[in-house]
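Every protein chain but one is kept in place in this view of the complex.
Each chain gets a letter, A and B, in the order it is written, and its residues are counted from 1.
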Amino acid sequence: MATESENLESLVNRRYEHGFITDIETDSLPPGLNEDVIRAISARKHEPPFMLEWRLQAYRQWLEMTEPAWAHVRYPKIDYNEISYFSAPKSDDDRPKSLDEVDPKLLETYDKLGIPLHERARLAGVAVDAVFDSVSVATTFKEKLSEAGVIFCSFSEAVQEHPELVQKYLGTVVPRRDNFFAALNAAVFSDGSFVYIPKGVRCPMELSTYFRINAANTGQFERTLIIADEGSHVSYLEGCTAPMRDENQLHAAVVELIALKDAEIKYSTVQNWYPGDENGVGGIYNFVTKRGDCRGANSKISWTQVETGSAITWKYPSCLLRGDNSVGEFYSVAVTNNLQQADTGTKMIHIGRNTSSTIVSKGISAGRAQNAYRGLVRIMPQAHGARNHTQCDSLLIGKECGAHTFPYMEIRNPSARVEHEATTSKISADQLFYCRQRGLSEEDAVNMIVNGFCKEVFKELPMEFAVEAQALLNVSLEGAVG
Amino acid sequence: MKQASLSIESLREVVRRLPDNGLTSSREAAIAHLGEHGLPTLRDEDWKYTDLSPLIEISNRWLTAGGRQQPSELPRERIADITSSIDAIWLVIANGTIDARSIATVTHKGIEISRFSDAPPPFAVSRPLADLNAALLQDGLRIRVNVSIEKPVGILIVDRAGESAAVTQSCVEIQVASGVSAEFIEYHASDGDGDHYANSVLSIGVGDGADAKHVRIQNRSLRHVQTGQTSIALGRDSRLRIASYDLGGRLIRNDIDIDLSEPGADVGFDGLYLAGDGQHIDNHTRVDHRVGPATSSQEYRGILNGNCRCVWNGKAIVHQGADGTDASQANHNLLLSDKAEIDTKPELEIYADEVKCSHGTTVGQIDKNALFYLRARGLDKRHATQVLTHAFAADIVLRVPVTGVKDAVTAIVESRLAELIEEDAAADLLS
Partner (left out) sequence: MLEINNLRSRIDDSEILRGLSLSVRAGEVHAIMGPNGSGKSTLAQVIAGHEDYEVTAGTVTYNGQDLLELEPEERAREGIFLGFQYPVEIPGVNNAYLLKAAVNARRKHQGLGEVDAFEFLKLAREKMATLGMDPKFLNRGVNEGFSGGEKKRNEILQMAMLEPSLAILDETDSGLDIDALKAVAAGVNALRSPERAIILVTHYQRLLDYVEPDYVHVLSQGRIVRSGDKSLALELEEKGYEWVREAANA
């Protein structure tokens, strides 16, 4: 009979499929961080003065801050002067104007990633804004979107074309000095996505961004800003990959979501950054600040994340429930294997009346990985009638991994109803035997049971990405037996 | 917010004047350790919800006034009340001093009682408040139970505050010999108008195959501050049941650390905290499952009314190789006032896979339908609230593991609950 360790081995030895390096010329700044670097980034992007000022203030604040140490993750100290803060594919002209102008090598890259921009995007009705290293290289479906009045463009373009919107909303959800990594991002972010959905508009298609880190010694610091004006609705998906490199690479992104009255934003992430090899060499440090602000009454922000990559994940997509009756949701599947470490969860801050939040977190830990859920539910004194339900389950596969739960609940209103449940389990031998008796291989049985374990989260993903997420999970955990 | 810091210099001065009864070296080691690490602040993860400023302030006032160790008037009546209402073999620590007369009355041959000064224990690095305890301790009490006894052993830690601020320490070591069944009561009480800070340290060792039960009642004056560090180690196939009741105190912080390093150990602990205006009650528990199989289960319940804050932090750590661990945590809270705050955090850290771990936490209020039902049956709102609040507390009260103390616990929980609901009624009238 195949032993558990053999199967675990096959899981551990599974190669990272997206780990190729694209050989194209890049225009990079030399490693190092100081005010001149920030001025250079801003100048290259032809930014208006307010942006430069904003960046410089962020940088000065960052200098005063210390790197957080409270997360359940361990890594060697990062030298921020060894990182290059800007890397753009070098093209003859400034930037490609349309898909046809995109460097074919880049398009090939996306093909290898399984996102052929031409077919798949069109077939799936998805508009893709692809960020390669630091600048946005191609945005599709612009016209169809602009008919609806939707603005979907790179952050750089938004700074040029819609400075009033950027200036009005930038940093209003994640302030510059929110935390160490957010401050760093504010100082040096090079690009990202910008979305504005006008009043009453239901965005006609799913919006999507793919991020990829290619250049060596480069940090990726993108910034996403999504504004859903009153009564609007948008669903947004981001996917992430990075090539295999021996050194660790830093990804410190910021995502800000703003939902005004009666608006709804659904933000889904499939994160598959390079996790490092089986000995923990290489991999992305994914230190990300994501926060949504339910600013208006009856607004809703829903985060769904499937985290399978990165050497270290440090992210807590959160909701500020300020509008009365606003709703926050967080659905998460986090898979760690080999020496991956994840400290991820959410914060639900209830401020408005009759606000409600739901947290469903599924952590799967295998190999020698450490997987922690960290969450905060805070009910402010004025948040009358607040509701929260949290379900937090961990699945352990193997004897050397860890699964941890750190839920904080701070309740300051007597009308609050807060419930938190957590369980930890392994795949039961009975479940496995039952499936095998029905003719399924051990691997298929494990995949099926793990997918069942994650079902509540997968059903929140847009259809085409749910399929991708399941496939990703199967790749990560093939044949693992607890 | 900058927290006041303990005056180490004054502490050193006060400790220097303590009589040398063999504890001097451990006192010095404790001061050195404390001087190096200081007391925790709100920046420390385990202390983020509890500001120690009140006790630091009391300590500094007391230390700079000379740290007088001589007891003021002993609360004789209080002692008599408690020891006569609960049938137990009582040992008394009053105003930080072990009452020699109470030791003399213990004639049971199976119980060995001694003082730290008879055989000073080596200084062991511990938590900061335990350091403070070791530095200022006059003498500690050792209790060893060698044969199974019918009657519970009671430890009464009682203080009477005088006019000026005072600080008292108590340290008790309990050891239950292998295969022995024993019951314990730990009772904290205080009265008097002055500011008072009581700091206690307790360790319980349960021998192989032993069966121990421990009831802790904290019923201090609502003006007083108490911190307690309890360390528990269980032997192979041993069993321990604990119930803890926090009813009084202005600022209360309890740390319970349970070490499960032997297979077959089974520990269950329950807690109830009742907080009204001006109270801050913080319970931190930590269970280290180092081997399996072993079982730990805990359930804390809290009822909060008025301007108060409670903290519950339960941590279960399942170390690598501790297969067969079964750990469960539950914390349920009833919030009755818009000025009350509960901060609750059930934590699991798991490094083994053959485990069964779960936790559940709820925060809510009295079921409106149930309240309506009772009122429809003719109970007034206050009475109905009381009935339902009692029902919420009843599970923990009924689980009191030491039979002889059940009536006493029921009585003080009921009387404290009645006070809490009165507060609510008063608030209703004012609003």
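FYI, a contact is a pair of C-beta atoms (placed from the backbone, for glycine too) under 8 Å apart; a residue touches a chain by one contact, two chains touch by 3 or more.
Computed from a predicted model, the values in this text were never measured in an experiment.
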Q. Of the chains that are displayed, which are in contact with the missing one across the whole complex?
A. A
Q. Where does chain A touch the missing chain, residue by residue?
A. 1-2, 428-431, 433-442, 444-445, 448-449, 451-456
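Assume only the chains that are shown with their structure count from here on.
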Q: With chain centres taken as the means of their Cα atoms, state the distance from chain A to chain B in Å.
A: 44
Q.
List the residues on chain A that touch chain B in their complex, please.
A. 70, 72, 379, 381, 394, 396-426, 482
Q. Where on chain B does chain A make contact in their complex?
A. 45, 320-321, 323, 333, 335-338, 340-365
